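Yeah, one chain of the complex is gone here, protein chain that is, but the others are all in their spots.
And then subunit A:
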Amino acid sequence: MTSVLHAPAAAPAAAPTPATPAAPAGGHLRVRGLSKSYGTLEVLRGVDLEVRPGEVTVILGPSGSGKSTLLRLVNHLERPDHGFAALDGEVIGYARRRAGWGARRREVLRELTERDVLRQRTRIGFVFQNFHLFPHLTALENVVEAPVSAQGRPRAEVEAEARALLARVGLADKADARPRQLSGGQQQRVAIARALAVKPALLLFDEPTSALDPELVGEVLGVIRDLAHDGTTLVVVTHEIGFARDVADTVVFMDDGRVVEKGPAAQVLGSPAHPRTRAFLDKVR
């Protein structure tokens, strides 16, 4: 499945000036009944969510409402207790199989091995709140690592693309800098380039600007805004209401592990139906 996705984009790498990598077709994310508890603490209580290809969904909500956990369950960094997430019909972390004998033979979701989950994750980019760049590698090496080692693509081709990606996030001159030599905003932009390098069908942002100084927030949001315009499916957890209003197709408001309200950005932010949403928006503004 991944190979089909990458085949067309791999071809023009030999061109003298590598064009900005073509945006891959956005994936279709479907989340059904996701639940997760840590001990007795119920973090998610049956979340349903649908993000159509190329759509931008912003998830808002107070801290502890389960937003980050939802993202981590979608790319299977953690195992859900119930429910599943599927990208373009492919269930993440499980495979549909028939198991059992005789009368007890039935359809099951067989847990995938770590190896297969890792392969699925190359279709899902993840941008962390604290960047988590690899500090001992340069910006370029950070971006090149996954396409080469996880997708087995030729290094030369990947490097050309990686430079183009770094240029796209405005860091063409920082290719050889190590993360510690970059500002927070620059680090997060490298992290976005790194997530884009595997040409994901879906990009997840977990509070991408929460660890940044106020004056650096704009540069990162600017990069995400550009991505929103060229067709990648995005799910962004953030507290930036202004960004949500400008960029989001759908805004989802979560509280206490549940989706309280979802709808078009203008509707949810302009005239929220649920009192909890209204209270939150009043406080944030």
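Criterion: a residue touches a chain if its C-beta (ideal position, glycine included) is under 8 Å from a C-beta of that chain, and two chains touch if they have at least 3 such contacts; residues count from 1.
Definition applied: contacts and distances are computed from a predicted model.
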From "Probable tRNA sulfurtransferase", "Cytochrome c oxidase subunit 1", "SAM-dependent methyltransferase" or "Amino acid ABC transporter permease", the hidden chain's UniProt protein name: "Amino acid ABC transporter permease"
Field: Sole contact to the chain not displayed, among A:Ser63, A:Gln181 or A:Ser271
entry: A:Gln181
Message: Using the document's definition of touch, tell me which of A:Thr57, A:Thr122, A:Thr209 or A:Thr238 contacts the absent chain.
response: A:Thr122
Selected residue (touches chain absent from view) among A:His136, A:Arg155, A:His229 or A:His274: A:His136
Query: When the complex is taken as a whole, what residues of subunit A touch the one chain not shown?
result: 75, 77, 114-115, 118-122, 124, 126, 128, 130, 132-137, 145-146, 149-151, 178-181, 194-195, 198
